[in-house]
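If you scroll down you'll find the structure; I have some questions about it.
Missing here is one protein chain; the remaining ones are kept as they sit in the complex.
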Amino acid sequence: MGSYEELAGRLGEFAAAREWERFHTPKNLAMALAGEAGELVAELQWLTDEEIRAALAEGPLRDRLADEAADVLLYLVRLCSVCDIDLVAAAHAKIARNERRYPVELARGNARKHTELRRLPDSSDGGEATAD
Amino acid sequence: MGSYEELAGRLGEFAAAREWERFHTPKNLAMALAGEAGELVAELQWLTDEEIRAALAEGPLRDRLADEAADVLLYLVRLCSVCDIDLVAAAHAKIARNERRYPVELARGNARKHTELRRLPDSSDGGEATAD
Amino acid sequence: MGSYEELAGRLGEFAAAREWERFHTPKNLAMALAGEAGELVAELQWLTDEEIRAALAEGPLRDRLADEAADVLLYLVRLCSVCDIDLVAAAHAKIARNERRYPVELARGNARKHTELRRLPDSSDGGEATAD
Partner (left out) sequence: MGSYEELAGRLGEFAAAREWERFHTPKNLAMALAGEAGELVAELQWLTDEEIRAALAEGPLRDRLADEAADVLLYLVRLCSVCDIDLVAAAHAKIARNERRYPVELARGNARKHTELRRLPDSSDGGEATAD
């Protein structure tokens, strides 16, 4: 149904056919990614949460967001390809780390950063999640 | 080996267990995504292409980039979840559109935007790729 | 009390003394700017408008925002210096253009983009503000 490997392969062929590999340096792709992230955030900048909810139910906003989200993903996948990074493995590793960093009993209902969670007086955490 | 659906599901469970759904509005997640894209771009900002190539061969830079890329992906996947967007389908649709926008014979070896490709005097394009 | 020229001059001396001019290419400075913009947005990403208002009244959030805003400004001023751009003149030119693009009678109370304002049925605008 469309795996990351398939996306990465299709993007690689797309670039090769157009002789665009020389443009696809890590720096350039990171810049392109930041640019697309900016376009995505710009879609939502003047809307309230309620307006976004209503607009998503209607459709056009969702289509524009999907388009921008796709652009972000494509540059992200391409960046990881040229840097030889396994993006999906990195994502799962990050979730695993976040599960240790943000134990349910400490993190529930608050958005404190993990580095601040450890300072709570009632911390019951054993301290294993100190990375980063 | 790690599908999009699996990532989205795991992130949804992670947020639910911590009662973080109320933080995960589209606006907030788009901001978080932009922040992580900024961290990723910052990893490369002072390095030349050659320095990046050498650093990627050594390892630590790749690990940091993988970590930042993972953060971008996680917020992107989560944003799409809460907006009910099929990210992988959107990505494939975008590639298909780019294949029409950037025909190989016009786009080969140059980085002109598709809106400028059409103005080339030697355009042999049939003009079907006018979307956006 | 601190002019743009003074900031630009001070940053130029700072870079020259450290022999950092070779790092300060337009690309690198634009990346650094994007990175700092990401840090700024990250300060606010999980807070509601009400929480931000309360936190600003207390102080620490304002200090962090001021610090990030300063970083954005410094890279912006430096980027304009190396590109020989008169930033303040460009800013005033942009305001003047926006005043034409967003006539008070059309724009009052809505956040429509200027390209959409023109399509309003009750537009009383003479159409002079078509640029960009």
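Chains: A, B and C, in written order; residue numbering restarts at 1 for each.
Going forward, a contact is a pair of C-beta atoms (placed from the backbone, for glycine too) under 8 Å apart; a residue touches a chain by one contact, two chains touch by 3 or more.
Only a predicted model underlies this, so the values are computations on that prediction, with no experimental measurement involved.
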Displayed chains contacted by the hidden chain, counting the whole assembly: A, B, C
Hidden partner chain, touching residue among A:Ala16, A:Ala42, A:Ala57 or A:Ala96: A:Ala42
Absent-chain contact - pick from B:Met31, B:Ala55 or B:Ala107: B:Met31
Where the missing chain touches chain A, by residue: 23, 28, 31-32, 34-39, 41-42, 44-46
Interface with the unshown chain - residue positions in chain B: 27, 30-31, 34, 38, 41, 46, 111
Residues belonging to chain C that touch the chain removed from view: 1-5, 7, 10-11, 14, 17-20, 23, 25-27, 30-31, 33-34, 37-38, 40-41, 43-44, 47, 49, 52, 56, 62, 65-67, 69-74, 76-77, 79-80, 83-95, 98-99, 102, 104, 107-109, 111, 132
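Operating definition for what follows: only the chains that are shown with their structure count from here on.
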Angle (degrees, nearest 5) of the CA superposition of chain A onto chain B: 180
Computed distance of Cα centres, chain C from chain B, in Å: 24
Centroid spacing, where centroids are CA-atom means, of chain A and chain B in whole angstrom: 8
Residue list for chain A, restricted to those that touch at least two other chains: 27, 30-31, 34, 38, 41, 47, 111
